[in-house]
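Here the complex is missing a single protein chain, while all its other protein chains stay put.
And now, chain A:
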Amino acid sequence: MDAHKEHIKLMHKYLDGDLTKEEELVLSKHLEECEACQKHFHELNRTIALIQSTEQIAAPLHFTENVMKSLPKEKKRMKVIRLFKGHPFLVAAAVFFVFMFGGMFSFWNQSNELVVSKTDNLIIQGDTVIVPEGVTIEDDLLIKNGNLVVKGKIDGNVTIFNGKLIEEEPSLDQEGLMASVGEVNGELKTVDRIFEWIWYHINELIQKVFAM
């Protein structure tokens, strides 16, 4: 066996692609002469062929899923950042709407108190604003969360949020009522519902934008 040891070393060098030209000559010459080494060399080559013949196997189903599930939790901040990166426009639009409507709704819900744009010459009884007889309001009038009774005269526009114009004396036709009860010479707007409230805001916004 010892006599072949050097040659077996050469065989392994050959298998690793490390054989020099001279060594290759020595080995091939020896293989021609020595049957034992020939057999050894053949067995080595065959062994490699055998182990390389084994089949490829694939990872079990859901392997990736299981790995992903077992990973430690990532920071929450990252999830938000990824959402922004993945759908920038969608997120921007969503954020815009949340702020816009959120602001409006909260304003709508929170401001239950009576707000009157101008109190000079007006009588306020509870949530009712009265324009007394003989009084003329020249400016625009804005009332939130209250009703309006007009006995006198309003020259400007009237806007009522979450309230209405109360008719003091029942009358058959509108013209007659206006004449008999009081007078609004400007535009009269009553905003009573949330959608109209939003619509009103949007209109205002558009008007402001175009006014600029």
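One rule holds for everything that comes next: a residue touches a chain if its C-beta (ideal position, glycine included) is under 8 Å from a C-beta of that chain, and two chains touch if they have at least 3 such contacts; residues count from 1.
As a working rule, contacts and distances are computed from a predicted model.
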item: Chain not present in the shown complex, as UniProt names it (candidates "Tryptophan synthase alpha chain", "Electron transfer flavoprotein subunit beta", "tRNA 2-thiouridine synthesizing protein D" or "RNA polymerase sigma factor"); value: "RNA polymerase sigma factor"
item: Residue among A:E6, A:E24, A:E43 or A:E187 touching the omitted chain; value: A:E43
item: Residues from chain A at the interface with the omitted partner, ascending; value: 8-9, 12, 15-16, 18, 40, 43-44, 46-48, 50-60, 63-64, 66-68, 70-72, 74-75, 77-78, 81-82
